[in-house]
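Removed from the display is one protein chain of the complex; every other protein chain stays in position.
Chain nomenclature is as follows: A, B and C, assigned in order of appearance, with residue numbering initiated at 1 for each chain independently.
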C-alpha cells in the first residue's frame, strides 16, 4: 500500500490560518471541530488542521515575532505551547486534542516548518542521534525568508534523516493524521531554485513511510514549480499551486490559468492544491476584529465551482461557528461535493469572450461549469455540443433549476465574475 | 490654399471594386451615380470612383490577365478602353462621363497604378519629354507583385517628374476630382521597406499641385506604415490603414487596434482610411454571381459606428441600386453621418471584458460608442462617468431610443459583435 | 551514372567576370584559353567559362544597360552577340569557340540567367512548345533585382519545363561542358525566401539530365542558404557559399566561418564554392584600366591555402596572359593542387588567439594549414599533437622548407594575414 492510498479523494477540511493566523488555541480549535462534526461531517468534511507556531507561547496575529523563544523538547523537537494548548501539559503533546477530535469522528492535522529550530542550532542542543547536535545537521545558509524559527537541514549530514524520523515519530505518537509542511514547496533562499528543499521533501516522505501511521502530507507554500510535478507526485498527497490565496478577484482569476496548467497532474492520492477557501469570517486578529470575506456572492460561487470541478482539496478558512445560512449552503451542496470527490476527466474545454468552460464526468453524470470572468453580465447562447451537454435533464447545481435550451443551444444569464454549474 | 482644404471632412462616396473588380463599365458606373444622386446625395455622399484597369479592354472579375495589352496614348499614358467606356472614343477620355456625373451634382474619381506601363518600357515608346522614352525613366526592378501593368518610376531620371505631370494634366483635362493611386502606400518589391515608393508619392503630390484642379488624393494599398504618418499627412488626403478589407469579422475586429494607433493622425484634410464598406451586394463576377455581404446586421452596425466615430472616409462598395431598405438605413442615418463629418476629439476611452468604448464631441453634442467584440450578448451596466455621459437626453442613434440609466449607471443589452451609439 | 560523376574533384578553371565583366569577346576569351593550355593545363586547370551577357551586343564593364536589346532566336532563346563573337554568325552559336577550346584540350563553359527574356514576354514571342508563348510561362513578379534581362519561369505553366529543355538542348548542341546559372541560388524578389527559385533549379537539373551531354552545373549568386544544402546537393555540382567575392581582407576573413559551416557538405560531385579567385590583374574596364589585386602576397597565400584545403572549386579571375612569375607560382604548385584535388576529411581543427588550423588527409599524406588572421606577425609554438602532425619529414608546401620542431612543438613565424601549409 502506497501513501497515495491515504487520500484517494481530494482532502476536505478546515485550517486555522485564514481566521486565526499564528494564534489559534485549544478552545477555538475544538469549537471549530465541534461545528464541523455537527454541521459538515455528513457532507464529507473531516480534517481539522492546526496551522503555524503552535509551539510559540507568545504568538499573535498574522505576523511573527522574530527569534521568539520556542517550546522544544530534549531532542530539539518543537512541542505545543502549554499556555495555548493546556491539554499538552506534562509532555502529552497534541495527543489529548487528537483524541477529542477523533472522538467526534474527524481527523486531526498539524502544520510544521521545514528544518530544525535555529535556537537549537545556536544552543547546540542534542538530537535523537547519539553525539549529533542540532548544529551538526543544520544547513547554515538555508532559511525561511518570512519566519525566523528554523534552519534547513543538510541532507548529507549524519543524523539528518534520523532527525526527520524523530519528529514524525513524535507526531505519530500523538495520532496526527495530516501534516502540512511549510517553506518547502517553494523556497527563496537559493536564487533561481525555488525547489531547493527537494532533499528535505524526500527525507520527510521517508520518515512518514517508516512511522507506521497513515499521515497525509501537504506541502506549502506555492507556487510549486510545475517542472517538479513528477517529484511532487512521488512524495506528497497535495501541494500548493499558488502563493497565499486570499479573497481578491485578481487572485481568483489567476487561478484559472494555474488550474489549466496543473490539470494533467490531478490524480487519486496526489492533488495540486488551490489553497484554503477564504469565504465566511476571516482574520480575527486584524485591527478591526474579524471581517467578512471580500468576495461577492457571485465570486464565491465561482470559487467553489472551480475548486470542485478542478478537484482541488477543499480546506475551509473561516471561523466555522460564524457561518450564516448562505455561506453554509456553499459548503453543503451535496451535488457539488459529489462532483469534487468522484469526478474524472476534468479539463478546460474552451475559452472565448470572457467565458471559460470546464467539464468533467462521473459514472453517473456529466458536468459543465461555465464561468463569466468579465466585468459585465453575459447572456450566454452557446451550442450544447460545444458545452459537452445533450440538453436533457440538465440541472444547474447551485440553483437546482433546469437549464433552458433551444435550437441546440443552451441559454443562460451569467453575472459578472459568476458561474453556472450544469449536470446531466 | 493647401491641398488639405480640398477634403476638410472625411470624403464620402462609392467605389466600383468591391462589386465589379476589374470590369466596371460605363453603364454600371452611371447607374450607381444615378442611384447616389437620387437617394444618397442629400446625406452627403458625393464621390463616384472608377477603380482599377479601366484601360484594359479584356479585364474581367477580381483578378488580372498578365501582360494584357493596355490602351495607351502617344506619350505612354493609359487611356480608357473604348469597348468598356464608349463615350471615351475619339480621345475624349473620361471627360464625357465626368460631365454627366457633375451634372448630377456629384464628383468623379479614378484609380491609377503607380509608375509607367511595362509595355511602354519594353516598346521604348516616347514620353511627353522630348528625347526621353519610357525606358529612360522606369525603375527596372520596381514592380507591383500582384499586377503586371507597370514598372515604378526612377525619381532621379530626367523626365520622371514630367511624366507624372503629364498624366495628371491629362486627368485634370478630363475634370477628374479624385485619384486613388495604388501600389504606392505599401509596396513589396523592396524587402524591409514597405514604403519604398516614397519618392513617387512626392512626384504625384507635385504634379497635382501644379495641375490647376483640386484633385483629392487617396493612397493604397495598406497597411501604410505608421512611422510614415507625417510624410503621408504632407502628401495625401487619405491613405489606407489596412490591407484589403472584406466582410469578415476578424478583419473588422482587427480594425479597432488600427483605429487606436492611427487616431492621433486624423485631421481635417488628411484622413487615415479604413477602406471601402463591404455592405450590401458584392462581387458581381464571383462564381455564383453577386452575393450578399457576410456581415450580420449587428456587425454592420459595428462597422458603420466605428468608421463614423473614428472619422474614416466613408466609401461604399456595393452595387447601390440593389440596396434594400435596411441597408439604405445604415447609409442614410443623418445623425451618424453628422458625427462622422463634424465631430472632433474622437478617441478610445477604455477596453474591458470585450467592451470597447470610443467617444467624440461636436459643438452641440457628445458621443459615446460602446462595442461588444465578444461572442456573447452582454448586459452592460457601467458608470455614466466612465462612459463620458451625463445620462440626460441620451439617445441611441441607430434605434433613436432613449438610453436607460439608473444609480449613475447606464444599462443596455449589446448583442455579440454589436454596438450602441449614444449621443447627448 | 549520376550528374555527380561529372565533377568528382573540385572543378578548376577560369572565368571572364573578374577581369572583363559584361564585355568579354571572342579574342580575349581565346587568348585566356591559349594561355591556360600552354601554362596551366598540365596542373589540372581545364574549364574556360564565358560569363554574363554574351547575348548583349552593346554590353560594357561591370554594370548593365537596362532593357537593352538582346540577341534571341525564334524560340525566345538567347544567342551570342555576333559583333562580340564573330564565329557565332550564321546561327552557329558558341560551337566554333567550343571546338577551338576542345582542340586545346580544355573544356568550355557559359553563364546563363535564370528565366526567359523580358523582351520575349512583352513581345509575346513563341517558345519551342506549340501554342505557348513567352508570356504564358513567365512568372510576372519574379525578376532579378540587379539585371533587367529576364523574368523567372512559372514552373506550373504548360511549356515551362520544355523551355528549359530547349535552352539546354541548344547549349548541348554547341558542345558546352559547364553552365553557371545566375540569379538562382539566392534570389531577392520574394522577401524572406532567398531560395525562391527552387523550382527553377529543379527544371534545370531535369533539362540537363535529359540532354545527353555531361554538363557540369554551377549555381550563383550566394550566399546559398545552408538549410537548403541537401536540395543543392541533389541538383547541382557546385554552388556559391557567399555573395560576390572580391580582393578585400574582410571578405577573405569571413570565408573562414563559411567554410566551417559548409564543410560537412563537401563531397565528390557536389562542391560548395568559395567563388572566383581575384588574384592577378582584374577589372579591365575600370576607370583606370586594369588594376592589380588588392591582396598582399601573404593574403594570396592564405586564399590559395584555404580554397585548397577546404576543397573549393578553383576558378581564376584574372587576365591570364598578364600573370607574372610570382602569381603563376601560386597557380602551379603541384603539391597544393594535389591537396585540393585528392584530399579527404578536411576540417577545421581549432581556433585560438587568431590562429585557425585546418587539416586534411590523402592516401599518402596528412596536411595541416595554419592561418594567422590577426594583424600582427605571430611566432607560433604549438604542440604537434594539436596540429595533427608527427614532426617527421614535415614540409611547408609554399616554401618547400622543412618545418622546425622541438620538444614536441612546431615552431614557425606566420606573418599577419598569412598562412603556412604543412604536409607529412
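Convention: a contact is a pair of C-beta atoms (placed from the backbone, for glycine too) under 8 Å apart; a residue touches a chain by one contact, two chains touch by 3 or more.
Being a predicted model, the structure only gives us computed values, none of them experimental.
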Query: Out of all the chains shown, which come into contact with the hidden one?
result: A, C
Query: Of A:138, A:204 or A:336, which residue touches the hidden chain?
result: A:138
- prompt: Among A:9, A:34 or A:148, which residue is in contact with the omitted chain in the full complex?
  reply: A:148
Touch criterion as defined above, residue of C:26, C:183, C:299 or C:382 at the omitted chain: C:382
Field: Residues from subunit A at the interface with the omitted partner, ascending
entry: 66-67, 118-119, 121-124, 135, 138, 140-141, 143-146, 148, 188-189, 191-192
- request: Using the touch rule from the top, list residues of subunit C that touch the missing partner.
  value: 352-355, 373-382, 413, 416
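In the analysis below, only the chains that are shown with their structure count from here on.
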- request: Pick one for the touching-chains graph, please: line, ring, star, complete, other.
  value: line
Message: Averaging over Cα atoms per chain, report the distance between subunit A and subunit B in Å.
response: 61
- prompt: Counting in whole Å, what is the centre-to-centre distance of subunit B and subunit C, each centre being its mean C-alpha position?
  reply: 52
Statement: Residues in subunit C with touches to at least two other chains are numbered none
